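For this view, one protein chain was removed and the others were kept in their places.
Right after this comes subunit A.
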Amino acid sequence: MAAPAFDRRRVNGPEESFPPIFIDDERLEPLNSDNKRRDGRASEDLRPIFLTTGLVSQANGSAYIETGNTKIACAVYAPRQLKNTQYSDIGRLNVEVKFAPFSSVRRRAHLRDVEDRTIGQLVHQSLLPAIQLHLFPKSSIDVFITVIENDGLEGCVASASIAASTALADAGIEMDGMVVACCAALYKDRIWMDPVTSERLAARGALLLAGIPALGTITNIWQSGNVTTKEALQCIEVCYAQFKDIHDVVVEAIKQSKRAKEAQNAA
């Protein structure tokens, strides 16, 4: 989507631009010659997750996540006073997602575009059921997510949800449990976990699942493409099976951040 308002104060890129096409890009098939995934993963493997807190020092809580090529920074400012709106007895959750202009193969507009809102909405839905909003009357919880690099849209939403819930915990916001998310794509009769962009383009359907593993509940499902009911249920099962491992990563990151804070206070 083109930016609706043209900002003259910026160095604007050319009106139309195209990404360079390299020779090896031309045949970017998701499978190697020996029928394996390109990055050597097995179908049920996730990309390794790197997660840390305390990236943005001025925010109440923040987190940085890296899964493969996907890199996302998240900052939480909360609780903030809700000004110029009428009284509300529960808090309001705001999620804003912004893709960096250099985050994708095509340059992103510096203003908000439609996709940002869709992704923000998905992260919002993943987090909303977990946060105890009734403890924050008259206030808002603002979550700002910056996608630095994007590889696989569903994976991006999943990683953003994980980073956001870690940042919320870092900010000391009360939640029912940590939210983790995971995605899967269907290619022929097999299920690929955590697909990258080329795999997602080849697949006929994808499913994103977010939930609270500590309670065994689901907070968000998002499915697109054509799959049968049986396949959708299978995808949900395999995504859910990964939740425990992701949860361990998140818990470890929070423990580390707590230790770092204690060390800082002691010094």
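Quick note on the criterion: a residue touches a chain if its C-beta (ideal position, glycine included) is under 8 Å from a C-beta of that chain, and two chains touch if they have at least 3 such contacts; residues count from 1.
Keep this in mind: contacts and distances are computed from a predicted model.
One subunit of the complex is not drawn; among "DNA repair protein rad9", "DNA-directed RNA polymerases I and III subunit RPAC1", "Ribosomal RNA-processing protein 42" or "Vacuolar protein sorting-associated protein", its UniProt record names it "Ribosomal RNA-processing protein 42".
Contact with the chain that does not appear here is found for just one residue of A:Leu55, A:Ile218 or A:Val238, A:Ile218. Residue A:Arg204 is the one among A:Arg204, A:Lys244 or A:Arg259 that touches the chain not shown.
Remark: the omitted chain is touched by one listed residue; of A:Ser17, A:Gln58, A:Gln81 or A:Thr229 this is A:Thr229. Checked against the hidden chain, the listed residues A:Gln121, A:Ser139 or A:Gln256 yield one contact partner: A:Gln121.
Seen from subunit A, the chain kept out of the figure touches residues 114, 117-118, 121, 125, 128-130, 133, 176, 187-188, 201-205, 207, 211-212, 215-233, 236, 240.
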